[in-house]
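What follows is a short report on a single structure.
Only one protein chain is missing from this complex, and each of the others stays in its spot.
Going in written order, the chains are labelled A, B and C, and every chain counts its residues from 1.
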Amino acid sequence: MNLKPESKVLIQGFCEFISGTHVAQMTAYGTNLVAGVNPGCGGQELHGLPVFDLVEEVIEQFGAIDTTIICVDPYDVLDAALEAIASHIRQIIIITAGVPPLDMVQLLRKAEACETLVVGPNSPGIIVPGKILLGTQPSEFYTPGAVGIVSRSSTLTYEIAYELTKAGLGQSISVSIGSDAIVGSSFLQWLQILDEDETTQAIVLVGQPGGGSEEAAARYIAEAIDKPVIAYIAGRQAPPGKSWRQTGTLATFIGRDPNFGTAQSKLAALKEAQVPVAERPSQIPELLRKEIN
Amino acid sequence: MNLKPESKVLIQGFCEFISGTHVAQMTAYGTNLVAGVNPGCGGQELHGLPVFDLVEEVIEQFGAIDTTIICVDPYDVLDAALEAIASHIRQIIIITAGVPPLDMVQLLRKAEACETLVVGPNSPGIIVPGKILLGTQPSEFYTPGAVGIVSRSSTLTYEIAYELTKAGLGQSISVSIGSDAIVGSSFLQWLQILDEDETTQAIVLVGQPGGGSEEAAARYIAEAIDKPVIAYIAGRQAPPGKSWRQTGTLATFIGRDPNFGTAQSKLAALKEAQVPVAERPSQIPELLRKEIN
Amino acid sequence: MDLLEYQVKEWFGKIGIPVLPSQRIDHPTDLKRLKIRFPIVLKSQVHGAERAKAGGVRFAETTIDAIAAAQNIFSLPIWGELPEVVLAESQYDANQEFYLAVVLDTAVCRPVLLGCKEADIDWESAGEKMHYVVVEQEFSPFYARRLALKMGLQGTLMQSVSSVVEKMYELFVQKDLDLVEINPLAVSATSQVMALNGKVRVNERAIKRHPDLAQMAAKIISRHTSTEINGILGDWDGVEMHGKIGILGNGTGSVMATLDLVANAGGKPGVCLNLRHAFLTDTTPTTFRDRLATGLKILEADKSIQVILINFMGSIPQTEEVVEVIARVVQQDNNELKSQVVHSNGSKNRQEPNSPLVVRLAGSEFDAARKYLATLKTPSNALLVVENLDEAVAAAVRLAKPMANKK
Partner (left out) sequence: MDLLEYQVKEWFGKIGIPVLPSQRIDHPTDLKRLKIRFPIVLKSQVHGAERAKAGGVRFAETTIDAIAAAQNIFSLPIWGELPEVVLAESQYDANQEFYLAVVLDTAVCRPVLLGCKEADIDWESAGEKMHYVVVEQEFSPFYARRLALKMGLQGTLMQSVSSVVEKMYELFVQKDLDLVEINPLAVSATSQVMALNGKVRVNERAIKRHPDLAQMAAKIISRHTSTEINGILGDWDGVEMHGKIGILGNGTGSVMATLDLVANAGGKPGVCLNLRHAFLTDTTPTTFRDRLATGLKILEADKSIQVILINFMGSIPQTEEVVEVIARVVQQDNNELKSQVVHSNGSKNRQEPNSPLVVRLAGSEFDAARKYLATLKTPSNALLVVENLDEAVAAAVRLAKPMANKK
């Protein structure tokens, strides 16, 4: 993962998930946003960015691009991401929500073959407070510091950053892997990145019902993560049926717990891994302080 | 390319392009043929080989396979090859003729991504005289020696080997890359292999109308091949229309010679590269002797 | 979105999965023009499970029997749903029955092929009997053969079952499905296979890119209530509970966290809606503004809701228009209040204003919005704007209590 402030960044598409404010915020944050791609609009200027029809035109003019932020319509995400991969962009952040899951399956097969990191879809992206902003996370809630945040949620991610900031705990990196059923990068990958990151001293893991990624993260934390980790799981009070939607009713067949996907299953796994769990976002700072001290 | 006699070989399918005689011939030649795969026939024995339903079953029993020889029906070639690639087989020889070209396009994209060598389709395979036979080339026409043969034809390949053998010139490696419009490995790849092969002292290149691979080979020979090369092109007397079939009538659009694909174009390229060209197969030995001496 | 059996079988037939001769019956008298041979089975076309137990499946040997059975089925609601169509189908002598499915497994991010040599599986103990193959790379028929072999099949039966799985996969990808299931796949004494019943679930995010599916969905939406739609189309992007506090938010996690906070503060969450992307019932593209307006309408229409809690933070699309929607709802209350007092229709409760709104807005992008909302003249308690989430939750819970049984 290249999160250096000077790395070159592109925006593909300008649908409702990104606004001029977001673009201005990234630029103000020092993100090296070189251009936008919006087919049919080549030659125009949008939010202060030169707009091109094709990714390859951007590369011709500005050289290799490190990261692309995809904000096209949900049904055009696969095409935009394949175009980026064909143009040798190896970091893709998908902000767009509502991408059909089988498009994601196709994209992930390709991304794995081409060693491309895909963050999202349905993710507000990544922020390294004080250094770089890749996506739509509102930077105002962040301050530089030592707490890494990895989350499946969008708004809830910066809700938690806001609580930390209010409590005087700055953040090292905050990433949302995306709240869709099928997303690119996993909790495991980011826990590893945060574990290796020198600035990060503690990690907050933010989960929600659906799938089994929190459970996998809990096992991984017990096995491989040395830094202190605090978890928060939203949706404990939500009716359990909700989680099935993201798993297919047949998930149990393949040797899984009937509780698979529920907040309860996630909480049990975190307990087993001895990861402290906050009751509410505003409780996270005190739990963190206990672990750091 | 792993052409060691001990490398493990599999046959997928037993359609009309391979017979019990071919299998017996390979076994007699010392080829380490471990099994056959023929869906629906698992557990049987065919031509002295144990037959399995799946490639992965063979690997479970015999360990990693180096080369597979595909002889399934033309419409099943893509599936068989993808199955082989999924089972980590990295050398594929396709004997079957009549494979739809778009299946080959799909296969080649995958093979390139997985660094898999594909020889054929519509190829009788590879022989290293005295060492290993991978395919249906009749070994009786070959004797060990120092002449490498690379060809697009099937029967014509061993027609030429026969002429060499009769003239007392043994062969080092003989390969047919396949006479279809779209094939895996190219003349260029094999010229390079033969150039690097220590046993090979001279090379015979066998071409036919269609496509531009002989022209590309001629240029490559002029640039990069140090060993003497003799060429033979079949089809000089054939009406030129024939060649269009393999190229699409639109090939000229992309900056190509209107003669593209004809035997004449190939002969001109070889002349330009100063590669001696035989008039008929039986003339090849005398040309070779001139070059070797 | 779940298809009805007769729609599933139409799809199966088109793609080459063997199905029995059958005929769609829209009215019992259609059976007089039956093109298939007796004996037949008549099956109620409803979404609910356990149709046979409920009496929705009947056998008939003659036209008279068949008409009587169909009349019976047409007037029998199953889980509250009356069938619009009954399917008449030939009978089949099955020697063996298998279970086959293709499902999207979100844990491995890949489609999975499932197969079992028994039909009507007891899900609790299916683990050992159920076989599966993960479709790691682009599908190719060898994945289907892997499944059939894992199921313990051999020879031609292995090949005919794997060929059915191939076609199921083709359908799965072609129509953007979450699930396609054959249960049971019957095997005759001569090893012929036949899909006797099937289930297809379309992924709701992909519906709009398939004109045929979009049309089906629109038809369902126009004919059913929202709760039924919820059941048929799959979950809303939200949670349906029965408490007094309705929640609107941006993002699943944020909505869920708000719900938890309300519950932990002693409140009872009601319908919770995530406005981050289109609702299933939206047949045309929507903006955030539209979804907020729709969400507010849904909550206002829900009689159990007494307080609406909106949780927005950071940046949301179209901030200005969004605030305008909130303002209009609150002010409409004013107007409606007056008009309802004048044209009272006898229902005393309707004279009351709409549910009060607690709006949590955090972040500098809402600075202007907060100022603007403060200037609005609204009935007391109709609108409360708060910055701190815990405070907003506390206010919503407080407001919900004294108004119990208000509506």
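Keep in mind that, in the parts below, a residue touches a chain if its C-beta (ideal position, glycine included) is under 8 Å from a C-beta of that chain, and two chains touch if they have at least 3 such contacts.
All of these numbers come straight from a predicted model, not from anything done at the bench.
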{"item": "Chains still shown that are in contact with the chain withheld from the display", "value": "A, B"}
{"item": "Hidden partner chain, touching residue among B:72, B:85 or B:104", "value": "B:104"}
{"item": "Residue touching the undisplayed chain, where the options are A:66, A:83 or A:180", "value": "A:83"}
{"item": "Touch with the omitted chain, as defined above, among B:13, B:40 or B:209", "value": "B:209"}
{"item": "Chain not shown, touching residues in subunit A", "value": "39-43, 53-57, 76, 78-80, 82-83, 86, 110"}
{"item": "Missing-partner contacts on subunit B, residue numbers", "value": "16-17, 19, 21-22, 25, 74-75, 97-102, 104-105, 108-109, 122, 136-138, 140-141, 151-159, 162, 179, 181-182, 206, 208-213, 232, 234-239, 241-242, 245-256, 258, 279-282"}
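Convention: only the chains that are shown with their structure count from here on.
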{"item": "Most remote chain, CA-based centroid, reference being subunit C", "value": "B"}
{"item": "Whole-Å gap separating subunit A and subunit B, where each centre is the average of the chain's CA atoms", "value": "49"}
{"item": "Averaged-CA centre spacing for the pair subunit C and subunit A, given as whole angstrom", "value": "27"}
{"item": "Geometric centre distance via CA averages, subunit C-subunit B, whole Å", "value": "55"}
{"item": "Overlap residues in subunit C, where contacts from two or more other chains coincide", "value": "137-138"}
{"item": "Residue list for subunit B, restricted to those that touch at least two other chains", "value": "none"}
